[in-house]
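Omission of a single protein chain aside, the complex is shown with its protein chains in their original locations.
Up next is chain A:
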Amino acid sequence: MNTTTYKGIGASPGIAIANAIVIHDEVFIPEAIQAKDKEASWERVQQAFTAAEQDIQTIYEHTKAKLGDKKAEIFEGHLMILDDPDLLEGIQASIEEDGYEAEYALHATAQQFISILSEMDDEILRERATDVKDITNRIMSHLRGVKHIDLSSLQEECIIVARDLTPSDTALLDVNYVKGFVTAMGSRTSHSAIMARSLEIPAIVGAGEAVMSIETGVTLIINTDQQEVIVQPDSSVLEEMTSKQQMFIQHKEQLAKLVNQPTISKDGSQVELAANIGKLEDIDRAISLGAEGIGLFRSEFLYMGKTSLPTEEEQYSSYRYALQKMGTKPVVIRTLDIGGDKELPYLSLPKEDNPFLGLRALRFCLVNQDLFRTQLRALLRASVHGNLKIMFPMIAVLEELLQAKQILAEEKQKLIDEDIAVNDHIEVGMMVEIPSVAVSADLFAPHVDFFSIGTNDLIQYTMAADRMNETLAYLYQPLHPSILRLVKMVIDAANKEGKWVGMCGEMAGDSLAAPLLLGIGLHEFSMSASSILSTKEQLMNLNKTEWTTHAEHAMTLAQSEQIVQYVQLHLTSNE
């Protein structure tokens, strides 16, 4: 028995163990023969289109019922292709003018579109070539009277191996039998990968043409942790993977139960878990992973990767989209945070010797007020569509905050004068990233509705160490007593004024820092969506009062390393 391993891209997490079913989709390439009867040929094409349309309607309804409207949209796209005048007219011309037989006319016409689309730079557009191929194969099957492979009628557990799975194949997969799939082609964003994630079955995509040599019937293991497919594993690997699989499934079931649960510690303290997002597409995922809000919406993405500034309309519609998606849940939008390591080439900013200590974020906006005012107007206009909170980054002194608030108030008044609706209850907060603010948070607290601690910058400025400098990497110490003490000062100052404090840095989702932050009294933890459920699970198993004591003790230890050990010790004894 020979064990072989193929590496690919883990498109949907998990471990699957089952026998392989390999689908060899021999591609039918019709010959360029002349039609015996042009009229009959055209008639057959039309019938094949009608039959394909009925198929897709069925798949569309099926997908909608099983996976929801969003996933079913792919098939609306297919119906749109079936209805396309250029495709139909192209086929008709190929038959009537060039005299080709129906099969070749279909193949040649569709191929023109497929070849253009498959060479697109944009990956999503490239994926449309798969849609056209998928639908063309289906029409072709009807033309030829050949049955399409039916993945919905499998009778035993299996792992599907295929060159690529078409959207209609994946939509029909019966997850009671299909335990996972492996494809030779594809990427994390291909249809099959997206489908695998929604069906929650493990999948490896883009594993290379060699996987097509796997034989139907052999045992396969998909292990997405290692991004690999193991063919014919020996008994020890099989045993190890089986137990890993069970642990994975159990843990996933436990985590999934937490999605709609509030995060309440064992002794009854509730905190809010929110997501940091960098683009609009992240919102759906954040919601599905239990985000109770957006704790940091990085508005920079609207400005980056472009050739000019985004317009007010453009920004307005993006903010509105995010707010509407989140409904009543809070969305904290940070105003433009540019400079430092984030550049906007089209603004051609002068080079600075110390960009992290330079004209960045709010400082830049106060100097370039036109751009700032445009953003604030867009935010204010969008505010009526949800629960918006505006946050100013990189404040060092009170004057900056007051000036930013003044500009915001002016823009609000202008909109009101123009009879444009603005939400009257927008919370306005600021980031705490500079030690000057943390140590005098009590002086800032009366002027804001909330603070959000940006730990990456706060650590960098507190330690006076550039976080991009690898030699100084040891100075990036989230669990240093000075950082914990600064966090505590901010929270204490806010509590006195009845304001809330969030944290939107990596630290909030760190399993060693989170217990201490709970203990110190942080109200909102904002992190990458993928960390939310595990953080939620952790916090729900902790006793806040105990961790308040632990945090107090930790802050008396002189070195990070000692704090790390102390936390680890008490986390283990908690289990």
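Heads up, the rule we're going with is that a residue touches a chain if its C-beta (ideal position, glycine included) is under 8 Å from a C-beta of that chain, and two chains touch if they have at least 3 such contacts; residues count from 1.
In this section, contacts and distances are computed from a predicted model.
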- Task: Tell me the UniProt name of the left-out chain, picking from "Sarcosine oxidase subunit beta", "Plastocyanin domain-containing protein", "ABC transporter permease subunit" or "HPr family phosphocarrier protein".
- Result: "HPr family phosphocarrier protein"
- Message: I'm checking contacts with the chain that's been left out. Which of A:Glu39, A:Glu313, A:Glu410 or A:Glu561 qualifies?
- Response: A:Glu313
- Consider the whole complex, including the chain that is not shown, and state which of A:Leu280, A:Leu349 or A:Leu415 touches that chain. A:Leu280
- Pick out which of A:Asp37, A:Glu61, A:Asp86 or A:Glu215 touches the chain that's been left out of the picture. A:Asp86
- Item | Residue ranges of chain A at the interface with the undisplayed chain | 73-74, 76-77, 80-81, 84-87, 113, 116-117, 120-122, 124-125, 128, 132, 279-281, 301-302, 306-307, 310-311, 313-314, 317-318, 321
